[in-house]
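Only one protein chain is missing; all other protein chains are in place.
Letters A, B and C mark the chains in the order given here, with residues in each chain numbered from 1 onward.
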Amino acid sequence: MATFETVGRKEILPPDDNFQEKIRQSFRHQGVMAALNGELVDVRPCYVEIHLPFSEATRQQHGFFHGGMVATVADSASGYAAYTVLEADEECLSAEFKINFLSPARGSKLIARGSVIKAGRQLVITECSVSVVREGEEIDCALMLHTLARAKYVKSGPHSD
Amino acid sequence: MATFETVGRKEILPPDDNFQEKIRQSFRHQGVMAALNGELVDVRPCYVEIHLPFSEATRQQHGFFHGGMVATVADSASGYAAYTVLEADEECLSAEFKINFLSPARGSKLIARGSVIKAGRQLVITECSVSVVREGEEIDCALMLHTLARAKYVKSGPHSD
Amino acid sequence: MATFETVGRKEILPPDDNFQEKIRQSFRHQGVMAALNGELVDVRPCYVEIHLPFSEATRQQHGFFHGGMVATVADSASGYAAYTVLEADEECLSAEFKINFLSPARGSKLIARGSVIKAGRQLVITECSVSVVREGEEIDCALMLHTLARAKYVKSGPHSD
Partner (left out) sequence: MATFETVGRKEILPPDDNFQEKIRQSFRHQGVMAALNGELVDVRPCYVEIHLPFSEATRQQHGFFHGGMVATVADSASGYAAYTVLEADEECLSAEFKINFLSPARGSKLIARGSVIKAGRQLVITECSVSVVREGEEIDCALMLHTLARAKYVKSGPHSD
(Lines give C-alpha, C1' and ligand atoms only; values in the text may rest on other atoms or scores of the structure.)
Protein backbone atom coordinates (compact mmCIF):
# COMPACT_ATOMS: atom_id res chain seq x y z
CA MET A 1 0.00 0.00 0.00
CA ALA A 2 1.25 3.45 0.69
CA THR A 3 4.78 3.25 1.87
CA PHE A 4 7.54 5.50 0.71
CA GLU A 5 10.07 2.79 -0.16
CA THR A 6 13.29 4.60 0.56
CA VAL A 7 16.68 3.09 -0.04
CA GLY A 8 17.60 2.21 3.48
CA ARG A 9 14.22 1.72 5.12
CA LYS A 10 14.53 -0.82 7.92
CA GLU A 11 11.78 -2.33 9.99
CA ILE A 12 12.06 -0.77 13.44
CA LEU A 13 11.24 -2.93 16.44
CA PRO A 14 8.95 -1.12 18.86
CA PRO A 15 10.97 -0.50 22.03
CA ASP A 16 7.74 -0.60 24.05
CA ASP A 17 6.11 -4.06 24.09
CA ASN A 18 2.93 -2.37 25.18
CA PHE A 19 2.73 -0.03 22.17
CA GLN A 20 -0.54 -1.40 20.81
CA GLU A 21 -2.46 -1.02 24.06
CA LYS A 22 -0.92 2.43 24.60
CA ILE A 23 -2.16 3.54 21.19
CA ARG A 24 -5.61 1.98 21.52
CA GLN A 25 -6.05 3.64 24.91
CA SER A 26 -4.95 7.02 23.57
CA PHE A 27 -7.28 6.64 20.59
CA ARG A 28 -10.23 5.92 22.91
CA HIS A 29 -9.53 9.23 24.66
CA GLN A 30 -9.79 11.28 21.47
CA GLY A 31 -13.13 13.07 21.49
CA VAL A 32 -12.63 13.86 17.82
CA MET A 33 -12.39 10.28 16.67
CA ALA A 34 -15.38 9.29 18.81
CA ALA A 35 -17.47 12.16 17.44
CA LEU A 36 -16.56 11.25 13.87
CA ASN A 37 -16.84 7.48 14.35
CA GLY A 38 -13.22 7.00 13.36
CA GLU A 39 -12.06 3.40 13.64
CA LEU A 40 -8.59 2.23 14.60
CA VAL A 41 -8.35 -0.70 12.20
CA ASP A 42 -4.71 -1.80 12.38
CA VAL A 43 -1.74 -1.16 14.67
CA ARG A 44 1.56 -2.76 13.72
CA PRO A 45 5.22 -1.78 14.11
CA CYS A 46 5.69 1.43 12.09
CA TYR A 47 2.14 1.27 10.72
CA VAL A 48 -1.32 2.46 11.79
CA GLU A 49 -4.52 2.39 9.76
CA ILE A 50 -7.62 4.43 10.58
CA HIS A 51 -10.97 4.49 8.77
CA LEU A 52 -13.38 7.42 8.81
CA PRO A 53 -16.96 7.02 7.52
CA PHE A 54 -18.63 9.86 5.65
CA SER A 55 -21.17 11.79 7.73
CA GLU A 56 -22.79 15.18 8.01
CA ALA A 57 -20.03 16.07 10.46
CA THR A 58 -17.29 15.42 7.89
CA ARG A 59 -18.77 17.15 4.85
CA GLN A 60 -17.89 20.41 3.16
CA GLN A 61 -20.17 22.52 0.97
CA HIS A 62 -20.16 20.14 -2.01
CA GLY A 63 -20.98 17.01 -0.05
CA PHE A 64 -17.43 15.66 -0.08
CA PHE A 65 -15.21 15.04 2.93
CA HIS A 66 -13.87 18.40 4.15
CA GLY A 67 -10.13 18.83 3.51
CA GLY A 68 -9.70 19.37 7.23
CA MET A 69 -11.21 15.94 7.90
CA VAL A 70 -8.83 14.34 5.42
CA ALA A 71 -5.99 16.07 7.27
CA THR A 72 -7.42 15.03 10.65
CA VAL A 73 -7.55 11.33 9.85
CA ALA A 74 -4.11 11.47 8.18
CA ASP A 75 -2.65 13.36 11.15
CA SER A 76 -4.04 10.70 13.50
CA ALA A 77 -2.83 7.71 11.48
CA SER A 78 0.68 9.05 10.91
CA GLY A 79 0.87 10.40 14.46
CA TYR A 80 -0.01 7.01 15.94
CA ALA A 81 2.41 5.33 13.54
CA ALA A 82 5.06 7.44 15.27
CA TYR A 83 3.80 6.15 18.65
CA THR A 84 4.77 2.62 17.60
CA VAL A 85 8.49 3.50 17.76
CA LEU A 86 8.45 5.48 21.02
CA GLU A 87 9.90 4.44 24.35
CA ALA A 88 7.42 3.42 27.05
CA ASP A 89 7.76 6.79 28.82
CA GLU A 90 7.50 8.88 25.65
CA GLU A 91 4.78 10.38 23.56
CA CYS A 92 5.14 12.77 20.64
CA LEU A 93 3.87 16.09 19.44
CA SER A 94 3.14 17.22 15.90
CA ALA A 95 5.71 19.83 14.96
CA GLU A 96 4.26 20.28 11.49
CA PHE A 97 2.77 18.46 8.53
CA LYS A 98 2.18 19.08 4.85
CA ILE A 99 -0.61 17.51 2.86
CA ASN A 100 -1.27 17.36 -0.89
CA PHE A 101 -4.80 16.72 -2.09
CA LEU A 102 -4.83 14.42 -5.11
CA SER A 103 -8.53 14.22 -5.89
CA PRO A 104 -11.82 15.28 -4.31
CA ALA A 105 -12.62 13.17 -1.25
CA ARG A 106 -15.95 12.05 -2.60
CA GLY A 107 -17.06 8.68 -1.25
CA SER A 108 -18.33 6.67 1.68
CA LYS A 109 -15.16 6.20 3.71
CA LEU A 110 -11.63 7.52 4.15
CA ILE A 111 -8.79 5.04 4.69
CA ALA A 112 -5.64 6.58 6.21
CA ARG A 113 -2.45 4.51 6.26
CA GLY A 114 0.30 6.03 8.34
CA SER A 115 3.83 4.71 8.50
CA VAL A 116 7.21 5.66 9.91
CA ILE A 117 9.89 6.97 7.56
CA LYS A 118 12.53 7.67 10.19
CA ALA A 119 12.79 7.45 13.96
CA GLY A 120 15.46 9.91 15.01
CA ARG A 121 16.71 10.84 18.46
CA GLN A 122 14.59 13.98 18.68
CA LEU A 123 12.21 13.71 15.76
CA VAL A 124 10.10 11.03 14.14
CA ILE A 125 9.21 11.50 10.46
CA THR A 126 6.08 9.79 9.21
CA GLU A 127 3.94 9.76 6.13
CA CYS A 128 0.30 8.99 5.46
CA SER A 129 -1.60 8.21 2.31
CA VAL A 130 -5.34 8.64 2.33
CA SER A 131 -7.70 6.98 -0.09
CA VAL A 132 -11.45 7.36 -0.39
CA VAL A 133 -13.79 4.45 -1.05
CA ARG A 134 -16.09 5.32 -3.96
CA GLU A 135 -18.48 2.70 -5.33
CA GLY A 136 -16.38 -0.01 -3.74
CA GLU A 137 -13.13 1.19 -5.26
CA GLU A 138 -10.23 2.85 -3.45
CA ILE A 139 -9.09 6.15 -4.96
CA ASP A 140 -6.01 8.04 -3.75
CA CYS A 141 -7.05 11.36 -2.34
CA ALA A 142 -4.17 12.74 -0.28
CA LEU A 143 -0.57 12.34 0.83
CA MET A 144 0.93 13.72 4.03
CA LEU A 145 4.51 14.21 5.23
CA HIS A 146 4.56 14.67 9.01
CA THR A 147 7.23 15.69 11.55
CA LEU A 148 6.79 14.85 15.22
CA ALA A 149 8.94 15.64 18.25
CA ARG A 150 9.53 13.13 21.03
CA ALA A 151 8.40 14.26 24.49
CA LYS A 152 8.49 12.62 27.88
CA TYR A 153 5.02 11.57 28.86
CA VAL A 154 3.33 14.04 31.19
CA LYS A 155 -0.05 13.46 32.74
CA SER A 156 -1.14 17.01 32.07
CA GLY A 157 -0.25 16.61 28.44
CA PRO A 158 2.86 17.52 26.54
CA HIS A 159 4.18 21.01 25.96
CA SER A 160 6.08 22.06 22.90
CA ASP A 161 7.70 24.97 24.70
CA MET B 1 -2.57 40.56 13.61
CA ALA B 2 -1.32 37.76 11.49
CA THR B 3 -0.39 39.03 8.10
CA PHE B 4 2.75 38.11 6.28
CA GLU B 5 3.91 41.62 5.36
CA THR B 6 5.62 40.96 2.08
CA VAL B 7 7.36 43.67 0.14
CA GLY B 8 4.84 44.24 -2.56
CA ARG B 9 1.60 43.15 -0.94
CA LYS B 10 -1.28 45.13 -2.44
CA GLU B 11 -4.87 45.18 -1.35
CA ILE B 12 -6.78 43.24 -3.99
CA LEU B 13 -10.27 44.42 -4.84
CA PRO B 14 -12.73 41.51 -4.92
CA PRO B 15 -13.85 41.11 -8.55
CA ASP B 16 -17.16 39.69 -7.32
CA ASP B 17 -19.31 42.28 -5.48
CA ASN B 18 -21.26 39.39 -4.02
CA PHE B 19 -18.23 37.69 -2.42
CA GLN B 20 -19.43 38.03 1.16
CA GLU B 21 -22.81 36.42 0.53
CA LYS B 22 -21.18 33.71 -1.59
CA ILE B 23 -18.83 32.84 1.28
CA ARG B 24 -21.50 32.98 3.99
CA GLN B 25 -23.74 30.70 1.92
CA SER B 26 -20.91 28.23 1.31
CA PHE B 27 -20.04 28.27 5.01
CA ARG B 28 -23.64 27.46 5.94
CA HIS B 29 -23.43 24.37 3.72
CA GLN B 30 -20.41 22.96 5.54
CA GLY B 31 -21.58 20.11 7.75
CA VAL B 32 -18.23 20.21 9.51
CA MET B 33 -18.51 23.80 10.69
CA ALA B 34 -22.09 23.25 11.81
CA ALA B 35 -21.15 20.11 13.75
CA LEU B 36 -18.25 21.91 15.42
CA ASN B 37 -20.12 25.19 16.02
CA GLY B 38 -17.57 27.10 13.94
CA GLU B 39 -18.46 30.77 13.55
CA LEU B 40 -17.73 32.91 10.50
CA VAL B 41 -16.82 36.11 12.33
CA ASP B 42 -15.39 38.39 9.65
CA VAL B 43 -15.32 38.45 5.83
CA ARG B 44 -13.38 41.28 4.19
CA PRO B 45 -11.36 41.61 0.98
CA CYS B 46 -8.43 39.18 1.30
CA TYR B 47 -9.35 38.33 4.88
CA VAL B 48 -11.60 35.80 6.66
CA GLU B 49 -11.80 35.07 10.38
CA ILE B 50 -13.36 31.94 11.87
CA HIS B 51 -13.76 31.01 15.53
CA LEU B 52 -14.04 27.47 16.83
CA PRO B 53 -15.12 26.78 20.42
CA PHE B 54 -13.59 23.91 22.38
CA SER B 55 -15.86 20.87 22.69
CA GLU B 56 -15.73 17.13 23.14
CA ALA B 57 -15.80 16.86 19.35
CA THR B 58 -12.59 18.88 18.97
CA ARG B 59 -10.45 17.31 21.68
CA GLN B 60 -7.52 14.94 21.48
CA GLN B 61 -6.33 12.57 24.20
CA HIS B 62 -4.89 15.30 26.47
CA GLY B 63 -7.94 17.54 26.44
CA PHE B 64 -6.48 20.05 23.97
CA PHE B 65 -7.81 20.87 20.52
CA HIS B 66 -6.83 18.06 18.14
CA GLY B 67 -4.18 19.11 15.60
CA GLY B 68 -6.60 18.11 12.87
CA MET B 69 -9.14 20.58 14.23
CA VAL B 70 -6.53 23.34 14.24
CA ALA B 71 -5.81 22.45 10.61
CA THR B 72 -9.53 22.29 9.78
CA VAL B 73 -10.31 25.79 11.03
CA ALA B 74 -7.13 27.18 9.42
CA ASP B 75 -7.94 25.44 6.12
CA SER B 76 -11.43 26.97 6.21
CA ALA B 77 -10.30 30.50 7.07
CA SER B 78 -7.51 30.62 4.51
CA GLY B 79 -9.62 28.83 1.92
CA TYR B 80 -12.43 31.36 2.28
CA ALA B 81 -9.90 34.20 2.22
CA ALA B 82 -9.04 32.90 -1.26
CA TYR B 83 -12.76 33.04 -2.16
CA THR B 84 -12.70 36.80 -1.62
CA VAL B 85 -10.50 37.29 -4.71
CA LEU B 86 -12.31 34.89 -7.07
CA GLU B 87 -14.44 35.78 -10.05
CA ALA B 88 -18.20 35.36 -9.66
CA ASP B 89 -18.19 32.08 -11.60
CA GLU B 90 -15.17 30.63 -9.81
CA GLU B 91 -14.47 28.65 -6.70
CA CYS B 92 -11.21 27.11 -5.61
CA LEU B 93 -9.79 23.81 -4.46
CA SER B 94 -7.08 23.14 -1.92
CA ALA B 95 -4.05 21.83 -3.77
CA GLU B 96 -2.02 21.50 -0.58
CA PHE B 97 -1.21 23.15 2.71
CA LYS B 98 1.50 23.03 5.32
CA ILE B 99 0.97 23.84 8.98
CA ASN B 100 3.41 24.39 11.83
CA PHE B 101 2.21 23.93 15.38
CA LEU B 102 3.70 26.57 17.70
CA SER B 103 2.21 25.57 21.04
CA PRO B 104 -0.37 23.13 22.39
CA ALA B 105 -3.90 24.24 21.48
CA ARG B 106 -5.07 24.32 25.07
CA GLY B 107 -7.89 26.78 25.66
CA SER B 108 -11.53 27.64 25.18
CA LYS B 109 -11.55 28.85 21.57
CA LEU B 110 -9.50 28.83 18.37
CA ILE B 111 -9.28 32.01 16.31
CA ALA B 112 -8.20 31.46 12.69
CA ARG B 113 -7.25 34.49 10.60
CA GLY B 114 -6.82 33.71 6.93
CA SER B 115 -5.50 36.17 4.37
CA VAL B 116 -4.43 36.25 0.74
CA ILE B 117 -0.73 36.41 -0.08
CA LYS B 118 -1.07 36.24 -3.84
CA ALA B 119 -3.89 35.89 -6.36
CA GLY B 120 -2.37 34.39 -9.50
CA ARG B 121 -4.01 33.38 -12.74
CA GLN B 122 -4.21 29.70 -11.82
CA LEU B 123 -3.35 29.61 -8.14
CA VAL B 124 -4.19 31.60 -5.04
CA ILE B 125 -1.69 31.50 -2.17
CA THR B 126 -3.03 32.18 1.30
CA GLU B 127 -1.83 31.98 4.86
CA CYS B 128 -3.56 31.50 8.18
CA SER B 129 -2.46 32.08 11.72
CA VAL B 130 -4.34 30.36 14.50
CA SER B 131 -4.35 31.47 18.10
CA VAL B 132 -6.00 29.84 21.09
CA VAL B 133 -7.79 31.78 23.80
CA ARG B 134 -6.49 30.68 27.20
CA GLU B 135 -7.68 32.47 30.34
CA GLY B 136 -8.72 35.42 28.25
CA GLU B 137 -5.38 35.75 26.48
CA GLU B 138 -4.63 34.93 22.85
CA ILE B 139 -1.68 32.59 22.33
CA ASP B 140 -0.27 31.76 18.89
CA CYS B 141 -0.72 28.09 18.21
CA ALA B 142 -0.25 27.48 14.49
CA LEU B 143 0.69 28.94 11.12
CA MET B 144 -0.46 27.64 7.74
CA LEU B 145 0.73 28.25 4.17
CA HIS B 146 -1.96 27.19 1.71
CA THR B 147 -2.10 26.76 -2.08
CA LEU B 148 -5.45 26.72 -3.87
CA ALA B 149 -6.33 26.23 -7.52
CA ARG B 150 -9.03 28.25 -9.24
CA ALA B 151 -11.87 26.20 -10.75
CA LYS B 152 -15.01 27.14 -12.62
CA TYR B 153 -18.00 26.70 -10.37
CA VAL B 154 -19.81 23.44 -10.97
CA LYS B 155 -22.99 22.45 -9.21
CA SER B 156 -21.77 18.92 -8.60
CA GLY B 157 -18.67 20.24 -6.98
CA PRO B 158 -15.23 20.88 -8.37
CA HIS B 159 -12.84 18.25 -9.64
CA SER B 160 -9.09 18.48 -9.41
CA ASP B 161 -8.56 16.05 -12.25
CA MET C 1 13.56 2.58 -5.15
CA ALA C 2 11.88 5.66 -3.96
CA THR C 3 8.35 5.54 -5.15
CA PHE C 4 5.35 6.36 -3.08
CA GLU C 5 3.27 3.29 -3.88
CA THR C 6 -0.19 4.72 -3.70
CA VAL C 7 -3.29 2.64 -4.17
CA GLY C 8 -4.23 3.64 -7.68
CA ARG C 9 -0.90 4.72 -9.15
CA LYS C 10 -0.91 4.03 -12.89
CA GLU C 11 1.94 4.32 -15.32
CA ILE C 12 1.23 7.42 -17.40
CA LEU C 13 2.23 7.37 -21.05
CA PRO C 14 4.09 10.56 -22.01
CA PRO C 15 1.84 12.49 -24.44
CA ASP C 16 4.96 14.00 -26.03
CA ASP C 17 7.10 11.41 -27.87
CA ASN C 18 9.95 13.89 -27.73
CA PHE C 19 9.91 14.23 -23.92
CA GLN C 20 13.41 12.86 -23.37
CA GLU C 21 15.08 15.23 -25.81
CA LYS C 22 13.00 18.15 -24.47
CA ILE C 23 14.22 17.40 -20.94
CA ARG C 24 17.86 16.83 -21.91
CA GLN C 25 17.87 20.10 -23.84
CA SER C 26 16.33 22.00 -20.93
CA PHE C 27 18.83 20.44 -18.52
CA ARG C 28 21.73 21.55 -20.73
CA HIS C 29 20.44 25.13 -20.44
CA GLN C 30 20.54 25.14 -16.64
CA GLY C 31 23.54 27.15 -15.54
CA VAL C 32 23.11 25.76 -12.05
CA MET C 33 23.49 22.13 -13.04
CA ALA C 34 26.51 22.95 -15.23
CA ALA C 35 28.18 24.90 -12.44
CA LEU C 36 27.58 22.06 -9.97
CA ASN C 37 28.41 19.25 -12.39
CA GLY C 38 24.96 17.75 -11.99
CA GLU C 39 24.38 14.74 -14.23
CA LEU C 40 21.07 13.75 -15.82
CA VAL C 41 21.41 9.99 -15.42
CA ASP C 42 17.99 8.62 -16.32
CA VAL C 43 14.85 9.93 -18.03
CA ARG C 44 11.88 7.58 -18.24
CA PRO C 45 8.11 8.04 -18.22
CA CYS C 46 7.24 9.55 -14.81
CA TYR C 47 10.83 9.20 -13.59
CA VAL C 48 14.01 11.30 -13.68
CA GLU C 49 17.28 10.64 -11.86
CA ILE C 50 19.98 13.27 -11.30
CA HIS C 51 23.36 12.84 -9.60
CA LEU C 52 25.29 15.66 -7.94
CA PRO C 53 28.93 15.18 -6.91
CA PHE C 54 30.24 16.78 -3.74
CA SER C 55 32.36 19.88 -4.32
CA GLU C 56 33.40 23.10 -2.65
CA ALA C 57 30.43 24.73 -4.35
CA THR C 58 27.95 22.38 -2.67
CA ARG C 59 29.27 22.41 0.89
CA GLN C 60 27.98 24.06 4.05
CA GLN C 61 30.02 24.95 7.11
CA HIS C 62 30.50 21.37 8.32
CA GLY C 63 31.71 19.96 5.03
CA PHE C 64 28.40 18.29 4.16
CA PHE C 65 26.17 19.06 1.20
CA HIS C 66 24.26 22.28 1.94
CA GLY C 67 20.54 21.71 2.53
CA GLY C 68 19.86 24.09 -0.32
CA MET C 69 21.87 21.87 -2.65
CA VAL C 70 19.89 18.84 -1.55
CA ALA C 71 16.72 20.82 -2.30
CA THR C 72 18.14 22.01 -5.63
CA VAL C 73 18.87 18.55 -6.97
CA ALA C 74 15.53 17.23 -5.65
CA ASP C 75 13.65 20.17 -7.19
CA SER C 76 15.33 19.46 -10.53
CA ALA C 77 14.70 15.70 -10.51
CA SER C 78 11.06 15.97 -9.46
CA GLY C 79 10.48 18.96 -11.73
CA TYR C 80 11.81 17.09 -14.76
CA ALA C 81 9.79 14.03 -13.77
CA ALA C 82 6.76 16.31 -14.20
CA TYR C 83 8.05 17.27 -17.66
CA THR C 84 7.69 13.64 -18.74
CA VAL C 85 3.88 13.88 -18.57
CA LEU C 86 3.46 17.28 -20.23
CA GLU C 87 2.05 18.00 -23.68
CA ALA C 88 4.52 19.00 -26.38
CA ASP C 89 3.59 22.69 -26.05
CA GLU C 90 3.67 22.73 -22.25
CA GLU C 91 6.22 23.25 -19.55
CA CYS C 92 5.62 23.60 -15.84
CA LEU C 93 6.43 25.89 -12.96
CA SER C 94 7.12 25.03 -9.35
CA ALA C 95 4.23 26.28 -7.26
CA GLU C 96 5.78 25.00 -4.03
CA PHE C 97 7.64 22.13 -2.46
CA LYS C 98 8.30 20.74 1.00
CA ILE C 99 11.39 18.79 1.93
CA ASN C 100 12.24 16.75 5.02
CA PHE C 101 15.87 16.11 5.85
CA LEU C 102 16.39 12.57 7.15
CA SER C 103 20.11 12.57 7.86
CA PRO C 104 23.13 14.80 7.26
CA ALA C 105 24.10 14.83 3.57
CA ARG C 106 27.64 13.71 4.26
CA GLY C 107 29.18 11.83 1.35
CA SER C 108 30.61 11.95 -2.14
CA LYS C 109 27.46 12.17 -4.25
CA LEU C 110 23.75 12.94 -4.06
CA ILE C 111 21.30 10.74 -5.98
CA ALA C 112 17.89 12.35 -6.57
CA ARG C 113 15.06 10.18 -7.87
CA GLY C 114 12.00 12.13 -8.92
CA SER C 115 8.71 10.57 -9.92
CA VAL C 116 5.17 11.61 -10.76
CA ILE C 117 2.44 11.01 -8.20
CA LYS C 118 -0.39 12.60 -10.13
CA ALA C 119 -0.80 14.40 -13.44
CA GLY C 120 -3.88 16.60 -13.09
CA ARG C 121 -5.40 19.04 -15.57
CA GLN C 122 -3.79 22.09 -13.97
CA LEU C 123 -1.27 20.65 -11.54
CA VAL C 124 1.30 17.88 -11.53
CA ILE C 125 2.27 16.43 -8.15
CA THR C 126 5.68 14.82 -7.89
CA GLU C 127 7.96 13.45 -5.20
CA CYS C 128 11.68 13.03 -4.90
CA SER C 129 13.81 10.98 -2.59
CA VAL C 130 17.46 11.92 -2.21
CA SER C 131 20.16 9.59 -0.96
CA VAL C 132 23.79 10.31 -0.33
CA VAL C 133 26.60 7.92 -1.25
CA ARG C 134 28.88 7.44 1.77
CA GLU C 135 31.70 4.90 1.59
CA GLY C 136 29.97 3.19 -1.30
CA GLU C 137 26.64 2.85 0.50
CA GLU C 138 23.44 4.77 -0.28
CA ILE C 139 21.88 6.48 2.73
CA ASP C 140 18.49 8.22 2.61
CA CYS C 141 18.93 11.90 3.27
CA ALA C 142 15.79 13.71 2.14
CA LEU C 143 12.23 13.41 0.83
CA MET C 144 10.39 16.06 -1.18
CA LEU C 145 6.73 16.56 -2.08
CA HIS C 146 6.44 18.98 -5.01
CA THR C 147 3.53 20.79 -6.70
CA LEU C 148 3.93 22.16 -10.23
CA ALA C 149 1.54 24.10 -12.43
CA ARG C 150 1.23 23.45 -16.17
CA ALA C 151 2.00 26.42 -18.40
CA LYS C 152 1.99 26.92 -22.14
CA TYR C 153 5.53 27.10 -23.39
CA VAL C 154 6.72 30.67 -23.97
CA LYS C 155 10.10 31.57 -25.42
CA SER C 156 10.66 34.31 -22.89
CA GLY C 157 10.08 31.87 -20.10
CA PRO C 158 6.96 31.09 -18.11
CA HIS C 159 5.15 33.45 -15.77
CA SER C 160 3.29 32.38 -12.70
CA ASP C 161 1.16 35.51 -12.67
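Worth pointing out:
FYI, a residue touches a chain if its C-beta (ideal position, glycine included) is under 8 Å from a C-beta of that chain, and two chains touch if they have at least 3 such contacts.
What you are looking at is a predicted structure, and each value in this text was computed from that prediction instead of being measured.
If you put the hidden chain back, the residue from C:Phe19, C:Tyr47 or C:Phe64 that touches it is C:Phe64. Considering the complete assembly, chain B touches the hidden chain via residues 1-9, 98, 100, 102-103, 117-118, 125, 127, 129, 131, 138-140, 143, 145, 147. Seen across the whole complex, the unshown chain contacts chain A at 95-96, 98, 118, 120-123, 145, 147, 149, 160-161.
Residues 26-27, 29-32, 34-36, 55-64, 66-69, 71-73, 75-76, 79, 93-104, 106, 156-161 are the ones on chain C that touch the missing chain.
The working rule: only the chains that are shown with their structure count from here on.
Chain B and chain C have CA centres that are 31 Å apart. Computed centre separation for the pair chain A/chain B is 22 angstrom, with centres defined by C-alpha atoms. Per-chain CA centroids place chain A at a distance of 27 Å from chain C.
Chain contacts: chain A has residues 98, 100, 102-103 touching two or more partner chains.
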